[in-house]
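Supplied in structure tokens, the structure appears directly below.
With one protein chain held back, the other chains of the complex are shown just where they sit.
Then we have chain A:
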Amino acid sequence: MTAPAIRLTGVSRRFGRTTALDDVTTDVPSGVVCGLLGRNGAGKTTLMSILAGHDRPSTGAVEVLGSDPFEHARVMGSVSLVRDNQRYPEDFKLRHVLRVAPRFHERWDADLAAALVDDFRLPARTTIKKMSRGQQSGVGIVIGLASRAPVTIFDEPYLGLDATARRIFADRLLASRFDGAARTIVLSTHLIDEMEQLLDHVLVLNGGRLVRAGATDEVTAAAWSLSGPADAALRLAGGRAPISTRRIGGLVSLVFAGPEPEGVGAEARAAGLQVAPVSLQDLVAALGADEAAPTAERAAA
């Protein structure tokens, strides 16, 4: 196995009394598309800023491509961070952005940028500030993909994009992985169902803590759900503690951590219940459902 693109060791980031990231330790392999998932306020943007060297952890160590990215020129030149709310100078139009971008990205691909501008139908005469939300997202995607940066980070690249543009982004993202050198893409999104097929690797944050990390199929295989009439479902669940419980009237839906126990499917069918795998979206929703309690505790501590 090659060296990981990203290595986090005990990374915490505090802002005053708020803990935005809490002791995060993980590796992201080189060459993957990595989804950064979790609710608003889970710490996704803080982590992305740290990876890009725009911020540094309060404690712990970060390595991107083998070095600490903070104010490290070589690493910063190899990392591209596309923020969801990137600010541009007041009168900047697309051509100004495209003129400046190559200065920050040594592997900049002008032809790819031009093709992407066409794909996303970005207007040449409108200032970036006056573009629609979706067009602004398009500008960010052009910068991120055409940078060909070995580590490219997108914060919510999908905001405001129409269905066609989202498809184009997915196609271009996949194509960009086969341009010679290994490219690691980290992206945050809330459109998990739509993105799941693109993600090789996921990191799930909740309240600043890393609650799941690994290959996407392994993360989703380590959860299963049981649903149906509450009495029968709770009886079958026995002593197993669910990570989330959703109850409506006499019906209950439970999500459990761990692989689906052998034979539980047949047992469920005999009891008129449903056992099913858990989609990535359902798992992330389940993991985020109980966020209020631990956060409140930490605030009080």
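Definition applied: a contact is a pair of C-beta atoms (placed from the backbone, for glycine too) under 8 Å apart; a residue touches a chain by one contact, two chains touch by 3 or more; residues count from 1.
The definition used in the following text is that contacts and distances are computed from a predicted model.
**Student:** The hidden chain: which UniProt name fits, "DNA-binding transcriptional regulator YhcF (GntR family)", "ABC transporter permease", "Glutamyl-tRNA(Gln) amidotransferase subunit A" or "Peptidoglycan-associated lipoprotein"?
**Tutor:** So, among "DNA-binding transcriptional regulator YhcF (GntR family)", "ABC transporter permease", "Glutamyl-tRNA(Gln) amidotransferase subunit A" or "Peptidoglycan-associated lipoprotein", the name matching the hidden chain's UniProt entry is "DNA-binding transcriptional regulator YhcF (GntR family)".
**Student:** Pick from A:Ala73, A:Ala181 or A:Ile248: which residue touches the chain that isn't shown?
**Tutor:** Touches the omitted chain: A:Ile248.
**Student:** For the chain not shown, which residue from A:Ser78, A:Ser225 or A:Ser244 touches it across the whole complex?
**Tutor:** A:Ser225
**Student:** By the contact definition given up top, give the residues of chain A that touch the hidden chain.
**Tutor:** Here the touching residues of chain A are 225, 227-229, 231-232, 246, 248-251, 253, 269-274, 276.
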